[in-house]
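Excerpt of the complex: some chains, original placement.
Naming follows writing order (A and B), and every chain is counted from residue 1.
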Amino acid sequence: MKKIYPDARAALDGLCFDGMTVMSGGFGLCGIPENLIAALRDTGAKDLTVISNNAGVDDFGLGLLLQTRQIKKMISSYVGENKEFERQYLSNELELEFNPQGTLAERCRAGGAGIPAFYTKTGVGTMIAEGKEHKEFNGETYIMETGLIADLSIVKAWKGDEQGNLVFRKTARNFNPMMATAGKVTVAEVEEIVPLGSLDPDCIHTPGIFVQRMIKGDHEKRIEQRTVRQRENA
Amino acid sequence: MPWDRNQMAERAAKELEDGFYVNLGIGIPTLVANYIGEDIDVTLQSENGMLGMGPFPYEDEVDPDLINAGKQTITELRRTSYFSSADSFGMIRGGHIDLSILGAMEVSEKGDLANWMIPGKMVKGMGGAMDLVAGVKRVVVVMDHTSKNGDPKLLHECSLPLTGQGVVDMVITNLGVFEIDETGMKLTELAPDVTVEDVKASTEADFEVAV
């Protein structure tokens, strides 16, 4: 079973179809599967439901799929960085389902872990709770949220080995590990493919069982808010 | 004289205690980090998956893999740990964060909070705000006392869609400090030269005076 593919196009071959649900890792532009998003665009698959915390920016990340109108619906917690998103949403070309960020993360984890639903107090008393089952536990009210799975999950890691074991780096980890568990098929792009046995087995974030295909990508790693301080005596 | 942004942040910093784990929202709350007392040890959480957030980087330290929840580049400390979004919000939802300081558009006298959406205008999304106010042990709001138009932001009932119901424990505005519990809202401090009458004139919410 070879998991390593030569490039992003090859890694998505046969996996994409109109109307599919895709999970895409990352927070803002940090830790997004840049190469696989571009390759997904190139497949031309449309009417996609995309589950991602954010929607990229106009010309990068998931913004690429908005430009080409391949996305029918987004499930996200925050989409404030993307003007094309705003335009499509306000003109009803795009559906949008907001999830609180922690609820979204937990829904992905639940989907991957065989948990069809769980209760949370996040969103109780807000419009997020409308139409959802309410239940009391120990005198407090909670709402039921359901697990999410995707036809395809695309994730970005730092290092990976031929078995698909993945390690993430710093805050680029974010949604990637849960989404890797919740795809019927999961494709990972990594910065470096390392020899089998070189990852510390106590520090593998995503065991290879969750990764069916993998590529080495090239990563621009665009920064949204470059915020720096000055050296006082530079 | 009402407090300015930095003075509001400085006042909010007094709510921090030694050993606290704290999540700071975007805007004025971010400034609170500048006023943490040297005698206390506080750890900042960033909900995108980090505990032990350091200051902004020097230019040559910028790392695109290291950002905070406001997508700003930051740095790590010797105590730092990274984790997934699910683990991060497990920490938040499970009540392990001692204090969250965040901004608001409206707060009601019952502690309802609205800070994520203005219907009819573009909605950007709630991000982690709903999880934070539902899960963190204590929620402190820092905001201007009135809107840019001079409309009160401390209300009987929020007019905007809620972020959370009965979740705010304290509000710090440019005019003073309010505490909120089951019995209602209480004015407990005034900014210098601000009178109770000044506050009443720009507040819709009912509040007890306990300055």
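Here, a contact is a pair of C-beta atoms (placed from the backbone, for glycine too) under 8 Å apart; a residue touches a chain by one contact, two chains touch by 3 or more.
Note that the structure is predicted; figures quoted are calculated from it, not measured.
Only one copy of each distinct protein chain is displayed here, while the full complex in this structure file has the stoichiometry A x2, B x2.
The working rule: only the chains that are shown with their structure count from here on.
A separation of 28 Å divides the Cα centre of subunit A from that of subunit B. Against subunit A, the residues of subunit B that register as touching in their complex are 46-50, 55-59, 62-68, 70-74, 76, 82-86, 88-90, 92-93, 112, 122-131, 134-135, 161-166.
Note for the complex: subunit A touches subunit B at residues 27-31, 53, 76-81, 86, 89-90, 98, 100-106, 108-109, 120-128, 158, 168-178, 205, 221-231.
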